[in-house]
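Every protein chain but one is kept in place in this view of the complex.
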Amino acid sequence: MKQSPDMARLEQVLRSGRIVRGGFLGTDRRPLAEIIEADRAAVTRRGLTCERIAGRMAELTAAAMGRLGTWVDAGGGLQVRAEEHKGLIVCPWPHPARCRKRITTARRSETGQALQWTDLSIHLIGKHAFFQGRESAFRMEPDALIDFLGLTGEATAEDAGIWPTPKR
Amino acid sequence: MAQAVLAVLAISGVAAMLALILVVAERFIARYGSCTIDINQGTRQITIEGGKSLLNVLTEEKLFIPSACGGRGTCGYCKVTIREGGGPILPTETPFLTADEQEQGLRLSCQVKVRNDLVIKIPEELLSVREYTAVCEKIEDLTYDMKRFILRLQEPDRIDYVPGQYVQLLCPPYPGSDEEVYRAYSIASDPAETGRVDLIIRRVPNGICTTWCFEHLQEGQTVRINGPYGEFRLSDNPAPALFIAGGSGMAPFVSILHQMEHAHDTRSVRYFYGGNQVRDLCLLDEMKRFEEHLEDFTFVPVVAEPGPEESWDGRRGLVTEAVSEEFDNLADYEAYLCGSPGMIDAAIKVLKSLGIDKARVYYDKFA
Partner (left out) sequence: MSLSQELQTALVVCFSAVFTQNILLTLFLGMCPFTSVSREVRTALGLGGAVVFVMTCTVVLNWMAYHWLLVKLDLEFFRFVLFIVIIAAFVQFVEMVIDRYSPRLYQNLGIFLPLITVNCAILGASLFMVIRDYTLLVSLGWGFGAGVGWLLAILAMAGIRQRLDESRVPVGLRGPGITLIIAGLMALAFIGFSGVLG
């Protein structure tokens, strides 16, 4: 299926190394629309929205701020730290959005399992439902991310299966 | 047979005619002819073939307008004032221009296509920005994730700058990054050595320019920089000063301390330099040297959480906490800040609570 010219142009920007090193799509050969659709579906299956996930990530980043790069206990068994570099990075979507070059590392105290994201990742997930392509440097698997953050949705995976319960 | 020939002729004729129309149209419509751009009321005039974006034209003329998005109209850095000939403001520009700016004729230079004569105005400082080629003479490890790059200028072979200013380093395309990008780095060298520019660079995970500097740039290689830019500098006021920095924020202060040494500056300076662990601190020896040579300079390194194997008998905690412990009242002080925006925000909060005059807190806002 043909993509709209804006979408095709966007995909080209995302594949190129123009905004971040190695681009945002990694080794993923699927068209952009398909990547987004698949990840969005994964999120809906869990009864969640991308905004909610991004909101939680932003909360954790905010909790880490003010401690200038040292570990902070963020509650819920998570520790976070945020490291920041000077400068701004722009969103590849054609709209004015700039993010700080800030990297948040979160770790589960009991397992030691850790995840890393940047302010740009939060924006991309929250505003564009874009979790990046396979093997991109900051790709986040929706399911793994949701488990890690300990978020639970309104519907379980079972009822969201083939016929999801409609929203009231 | 005759019909076949006729058919071929007719179709080729039509196609040829259409092609001709397009070629002629291209000549008259898509050609803009030569256009003259007048910069700052005749300070400079350039004449070029129209059709390119204003940003491209200015860059080709070695007039460097800041840009972070490579001319895609999404960063909003590339503003210039167009007095005449800019045409209507495009939908891609409006999100970046306030009503006031639109009134003054500000435009995004990457979106404006040069299609006729233009009269424009760009900030005076940008006119003195030059491009330099330099040889990367030496690369030194400062910490596990910071390096110092010593650049020897070639062409032009000297640079005039005010300590505290920064240059933009050109990072060429390399595997993983398809386009030239520029990144800002503060000058960290002795201003008396006009042929040399030192940069202190901290590695950024998956960063375009820092990965190139750390993995590809070799000693002896030629690089390009342009500059100087920035308003960050030591004031003429002899009031006691507080420097606060973290990580690579050390860079501009090295240059400023050299300047003070040469000028026999006697003002009192307290320099708080913070890191998470001892291994994050750099240039401790050099700071010791400045303590010996400057009249009234104290260097206070602060470590948040020394690692398990690290020994540290200096101050502990965040750099901002160290400042609030040390002082009760900063009303007579000036403060100079360099570091991440997060550190700057936190420091401003602390400084305000200690009664400092906001107008006397200096830092690079353009970050």
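Order of writing sets the labels: A and B. Residues in every chain begin at 1.
One rule holds in what follows: a residue touches a chain if its C-beta (ideal position, glycine included) is under 8 Å from a C-beta of that chain, and two chains touch if they have at least 3 such contacts.
Quantities reported herein were computed from a predicted structural model and do not represent experimental measurements.
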Touching the absent chain when the full complex is considered, from B:Ile21, B:Ala192 or B:Ala239: B:Ile21
Among B:Ile11, B:Ala192, B:Ala239 or B:Leu284, the residue in touch with the chain that has been omitted: B:Ile11
Sole contact to the chain not displayed, among A:Glu37, A:Glu51, A:Asp73 or A:Glu135: A:Glu37
On subunit A, residues whose C-beta touches the chain left out of the figure: 1-7, 9, 33-34, 37, 41, 44-45, 160-167
Absent-chain interface as seen on subunit B, which is shown: 3, 6-7, 10-11, 14-15, 18-19, 21-22, 25-26, 29-30, 87-88, 90-92, 113, 115
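Simple rule for what comes next: only the chains that are shown with their structure count from here on.
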Centroid spacing, where centroids are CA-atom means, of subunit A and subunit B in whole angstrom: 28
Complex contact set, residues of subunit A against subunit B: 13, 16-22, 65-71, 82-98, 100-103, 116, 137-138
Subunit A partner contacts - residues on subunit B that touch it in the complex: 68-70, 72-76, 92, 95-96, 176-179, 183-184, 202, 204-208, 211, 246, 274, 276, 304-305, 318-320, 339-343, 346, 364, 367
